[in-house]
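Just one protein chain is left out here, and the rest sit where they should.
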């Protein structure tokens, strides 16, 4: 392979390139694109929800369809929109930020992506055959009794994509442990790399619990085991525990990378070093640690007993402390800085009050006695959208504007960006602020209809109107993408006056990232060099041959195999013929694994001479 | 240009599994993976602990478990852990043939373990009618022990594939890390078994 | 603007709701304080430190951190959290205190898809959808489910407790005032989850005594005075309604107990008690509560038959103590 591959290629060649790529930058972009697609799906589902709840006793959708809608909306947004987009950012930015040429396991990285994508496709196939309807939490016995195959699709889809996510997590842990550039000590890593690292550790410890939970549900539904079958001594609360042992850390898996993105943005757009870097890192770890100790706050009303409720209540509230450290450090970063309000910064600025409200309602929920009232009402819905949208989605939007030039060599249009922001921001508060009150006024969540004359009409109407503002904002953003792609100006290599290494590579980023690994001399390495008037990094090594991994179609093929096998699992207890799919798919998947391990793949070298010929 | 993965016998002090960058990655990667496996098995154990008395009128642990077979299985698996240590010892001495020999013994012991387990399950099913579907206890038991058994099967396949694949090529810096990561994985399977025989079988036997 | 009276949690009229409300208000005050601090710093920072024209090349001082400040904003939140945590823990234990259960009224509450059954332990009274309790007394509820997880919630009187299929949860409620309070199911339990409403009817202790006596004296065999209703009674028995619905005491009925149906607050938990609504239910329950377990499990009725049955059910008023006499809902 030669460097001249940047020439024009046919569509087939490009497709093949993406199907076989192991380049973290391309994988990152694919993650983001697929995640955005699922975000739109989830968003449309949420609009259906809101239209249904616009007026009392509406019958826009049927009760069964409504339950499918909320289940798919929650599952899609969490697992197939927010997570993959964040994983995409990690792929795009982290290796560059730590000065690495690649990730530790490029093959695994590609496999992880495909597993996620086909998991998402599998989940959405269920729209054709009957979608899951037991909520994204899928509590048994409702989920074990749920007729049709919806819940089976839920189980298999999450099993597939969960495996992919776990691979991604392992990959990032190892990448960060072993592949940092010379001089890039842990305490010099940019905060986004740090949060990626901690998030990956959370993934590592949280997902296996979910894997087990899903297996138990799968066995109960497909193979008649008795984990949740009360008649045979089963215990449905086990699911609740396993699910939340996973799902509480999961919400921090979502928010920590967003915190990382904001940390980068606040620092860059205030032209100031991140205030209290060390305590930021420490707080990240503390959040992760405490995050594993509080899952039962989702179960205050289950009847675990007052000792358990008291312990978990106090543990939950404790998380306010490290999170508060972060909020105040961001404020202090801005304080005394020189603040430029670009669109990326605008999203970050909007995050602070929005997320603080969401976090504070979280602490209110953590007060167990009060949660007896809040639990499973719209107050909770309001809480988690404030953190999920006001935290995670705002983080994603900020990250998209910030790293767009890195990914696509274009700067997103600022005017359209700001318009999209204001529409979305106003819509967001309109939609969700009032939901706090709906909850307190007696509206439980997951309600297909609410009754007339219960004082809930106005609130719900306002909420629905807000949702359409959000949709308008999202559409303007899509327009911005198209506009920028067609008319946008070429981005300079370092459009924001960046501080970290991803802005030190030429644009477009060469596939080997760094011709010579950079020598890192402190936190914010690029900034240091700029301040010393170098403007560019010293190399840590002489120019040499670069070892790169070969692309491979195997991850894709394996995933297709497992995808087919999943369909086989789902239909196996009705149609014996599905065993064909089950075994056939498994054979393809495992066959891919065997080929991969038997065929030596030593990668290839980019020769020194070729590199010398490259112009900067 | 291709990578040079051949061993330098003069530099014996360098652990062949950790010389190359890929080797180091594999090594850390497997450990990280084991961290996740810990939680996987923790979840299974916790589920089992919650359900171990939910027999729903079906057979209980006291009625069906027997010490002898479990003891034999334990010895087989523990010994296989030692033999894999021997194999790695020979790897560090760059002695490929002995390494293969000891890994061969490891595989043999592992297969013995599996045979016992299959016999055990068959025995429960045919003699006691104790199945995966009998009760929540049955589901939890077969799932926990079965997951471990599944790990043994994966380990065996991995080992045999490695041994066959590399039989003709000898030890080099490309495959040494693979053997090494396998050995780590194998020890971990042993660790899990130590908890299984303690928590499931021994604790299930005391009245 | 606190929502509908007797439904909202913001106007508590019972012990549990009041405990929760106190904690809510305490936490709310803390949160407003915290939010103000954050917002003030934020606004000041934005106003004072925005890049001004011509300052594009200005490089602010690169501050690493400030030890004192960091200690400050670690310790104050710890303090605030403690202030919130202590009363929370106390009230958690207080609400779980069951020491006087044996000397109080005990009621078994069973959640079913999509209705609630109330069984007055030892009194041989069953009601569904409407739970009668005396004002000012602790009433212990033993909550469980016969199928999937539900959650018993009467916002104005008390917080919620889940109805689990594998275990019975105990919670006490105490209403301060007479009234008819809305209850809702708060755990997703299927298509009609949102329609699984019920009422708690709190009456004075004297009225409660009378209600109990009336219910115990109700004669299920009593023949209605009017002919249409008599026909209805026969149809009720011949159309297999009786297989699922008890009139009079019968602890393990598959469907709601209908003993004092004329005194009900609602038909099927959500509709006003009118003959039209009842007939509509009898003819096509699915259109009112999707997925309910009555649909399709009884012989089809003609309009006339449904009418007769409705007549019959609507004259089953066995007690002087009626929700209508207590208040609005």
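Letters A, B and C mark the chains as written, and numbering starts fresh at 1 in each.
The rule we apply is simple: a residue touches a chain if its C-beta (ideal position, glycine included) is under 8 Å from a C-beta of that chain, and two chains touch if they have at least 3 such contacts.
Simple rule for what comes next: contacts and distances are computed from a predicted model.
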Absent chain [UniProt protein name; select from "Multiple sugar transport system permease protein", "Nitrogenase molybdenum-iron protein alpha chain", "ABC transporter ATP-binding protein" or "Cytochrome c oxidase subunit 4B"]: "Cytochrome c oxidase subunit 4B"
Of A:113, A:172, A:205 or A:403, the one touching the omitted chain in the full complex: A:205
Sole contact to the chain not displayed, among B:20, B:95 or B:157: B:95
Missing-partner contacts on chain A, residue numbers: 177, 201, 204-205, 209, 235, 237-238, 241, 245, 292-293, 296, 304-305, 308
Chain B, residues in touch with the chain not shown (by the definition above): 5-7, 9-10, 12-13, 28, 31-32, 34-36, 38-39, 41-43, 45-47, 49-51, 53-54, 67, 70-71, 74-75, 78, 81-82, 85-86, 89, 92-97, 169-172, 184, 187-188, 190-191, 194-195, 197-199, 202-203, 205-207
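The rule is short, and it goes like this: only the chains that are shown with their structure count from here on.
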Chain A and chain C, separation of their C-alpha mean positions in angstrom: 36
Inter-chain centre distance, chain B versus chain C - centres from mean C-alpha coordinates, in Å: 52
Residues of chain B touching chain A in the complex: 1-3, 5, 21, 24-25, 28-29, 32-33, 35-37, 39-40, 42-44, 46-47, 50-51, 54-56, 132-140, 143, 161, 165, 174
In the complex with chain A, residue positions of chain C that touch it: 2-4, 7-10, 16-17, 19-21, 23-24, 27-28, 31, 34-35, 38-39, 41-42, 45-46, 49-51, 55, 58-66, 69-70, 73-74, 77-78, 80-81, 84-85, 88-89, 91-93, 95-96, 147-149, 151, 153, 155, 158-162, 164-167, 169, 182, 184-195, 197, 270, 290-291
Of chain A, residues touching chain B in the complex: 104-105, 166, 170-171, 173-174, 177-179, 204-209, 211-213, 215-216, 219-220, 223-227, 229, 231-235, 238, 241-242, 245, 545, 547, 594, 597-598, 600, 602-603, 605, 607
